[in-house]
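Only one protein chain is missing; all other protein chains are in place.
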C-alpha cells in the first residue's frame, strides 16, 4: 500500500473515525497554540538581536576606549603598572549574578553585575606618576565590564531562545506537515473505505434483486409454457398429459 | 675643583662618556618618529626599527608581533647598554650608575612585597620585575611578613637599606602602606642621590642636582594632584615630598594644603620654570600634565649633553631611553589599536 506513511494503520470503522477526528481537532488546537508561542518567541528573539547588535557596536567602542586608557596609563605610569595593579587585587569587586526570566514558557538566563562596596584599593597606585590615568583606566574598564555582562546576558538569552524557537518550530511543522495530514488522510481513508463498503452492499443488493427478478421471470415463463402445453394437450393430446401424470404415478408404483 | 674636570675626567670617564654619547646618537630622531607614525601595522614598525639600534633585538622576532614584545626588546637594549657601561665603569662612576638603577630596585621590591602579601608565586613575580632593578637576593624578599623582618633578612644587604630607616616605623604591610612606603623610599633615594651628586662636585653636581631637583618637584606636584580626594592626609602628603628642589621648602607648604588642581596651578605659577609648563594647560585640565612634564624633562635631559666631562650624561641617556621606550610603546599601541589620530599625543620628541 503506497500511502501507508501518510495515514494511520487503523481498522476503518466508524468508531475509529470518531477517535481520529477527535485527535485531529486536538492537533489543530495544539498547532495554533504552538504557532502563537513561536511568534512570541520570534518577536523576543528579534528584539534581543537588535539589542545585541547595539550592544556589540557599543562594546567595540568601549573596549577600544578602555584599551586605549590602559595604554595611556602605561605611558604615564610605566609599563610595570599593570603588575602592581594585579598584585594589589585579592577578590573581584564587580561580580555577576544570574537570574531567570520567563518568556512564553522559555526560561531565559539573565546576568547582572553588582559591585561590592568598600573595595577601593588601588587608590594610591601611581601616586607619584600617572595616578589619574590609572583611575581613568579603571573607570573605563568598569564600563567595559558592564557592557560585557549585558552582552553576555543577551547572548545567552539569544542562544536559549534560538534553541527554543527551533524546537517550537519543529513541533509546529511536525503538527502541520506530518500529524495533521496523516490524521486527515486517515479520516479520508476511513471515509473512503466506508463508502466502498456501502457501495458493495448496494451492488450486492442490486445483484440479489436482479437474480430474484430473473428467477421470477423464469418461473413465469415456465408457467406460461406449461399453460400453453396444457391448453394444447387439452385440445389434442390430453392423453399424453394424462399419460405423463400416469407415468409418474407408474413410477411411483414402480418404486 | 669646579671647572677643571676637563683635566682629569677622562682618566676614568672619557671612554665611557664617549660610549654613552655614541649610544645617544642611536636614539630615534624626529624623522624616525615621523616614519613610525606612518606605519600601518606592527610589522611596519619593526621594519622601520630594523634600521635603528633596535634592529638586532627585533630581527629574530616571529611575525605576529605584539606591543609587549617591542617594549620588552627596547628595555632589553637599555639593560644591555647599562650593563655594558656598568662593567666598564670605575669608582665613582660605577656608584653613580648603580644609583640610577635604585629607582627600579625600589619598584621591584615593592612589587614583590605586594605580591607576597597576596600570596602570589615569587617566581612569577620575578618575571615581572624590571630587569634594571634586579639584585641577587630579590627572590628571598618573599619570606618577609612584615617590614621589620623584610629589613632584617633581606634589605640590609642591599643598597636600599638606608632608605628603609624612614619607613621602618610602620609595622604591618597593607596596600595603603605599600604605596606610601614606595614613595617614602623613593624620596629617601632621591635625597641620597642628590647628596651623592653634590659630593661628586663640579659639572656633575650642577647638572645632576638640577635634574634631580626637577624630578623631586615633579613628584611633589604629581603626589599632590593624585592624592587629592584620597585618604592621604595633608601631613602624610607633606612627608612624601623630597627635601630639596626648587619648591623646597615654601612651595611644599603650599602644595601640602592644595585641594584642587587650580590651587596647585596657583602655587606653581610662582615658580617661573614651572609656570611655562602650567601655561600650556587650560584651566581645570590635568590630563596633559604628565606629558608636559615629560617634555620638560626631556628638554632638560638633552641639555645635559651640551656639556662635557660630567656624569649627568649617563643619567640623561638612561632616562631618554626610557622615554623612547614609552614613545615606542605609545606608537605601537596606537598602531595596533588603530588610533592613529591620537598617535601624536604621546610622543615626546627627543631631538
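Labels A and B are assigned to the chains in the order they are written; within every chain, residues are numbered from 1.
The rule is short, and it goes like this: a contact is a pair of C-beta atoms (placed from the backbone, for glycine too) under 8 Å apart; a residue touches a chain by one contact, two chains touch by 3 or more.
We adopt the following convention: contacts and distances are computed from a predicted model.
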Absent chain [UniProt protein name; select from "V-ATPase proteolipid subunit C-like domain-containing protein", "Eukaryotic translation initiation factor 3 subunit E", "GTP-binding protein RAB5" or "Exoribonuclease phosphorolytic domain-containing protein"]: "V-ATPase proteolipid subunit C-like domain-containing protein"
Omitted chain's touching partners, listed by label: B
Given B:10, B:206, B:230 or B:337, the one touching the chain that is not displayed: B:10
Residue of B:230, B:263, B:308 or B:337 touching the missing chain in the full complex: B:308
Interface residues of chain B (partner: the chain not displayed): 6-7, 10-11, 14-19, 21-26, 308
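Here is the rule we use: only the chains that are shown with their structure count from here on.
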Between chain A and chain B, centroid-to-centroid distance (C-alpha), Å: 71
Parts of chain A lying in touch with chain B, wherever the complex brings them together: 64, 67-68, 71-72, 74-76, 78-80, 83-84, 87-90, 121-133
Complex contacts: residues of chain B adjacent to chain A: 71, 75, 107, 110-111, 114-115, 117-118, 120, 125, 128-130, 175-176, 179-180, 182-183, 186, 219, 222-223, 225-227, 230-232, 240, 286-287, 290-291, 325-326, 329-330, 333-334, 337-339, 342, 346
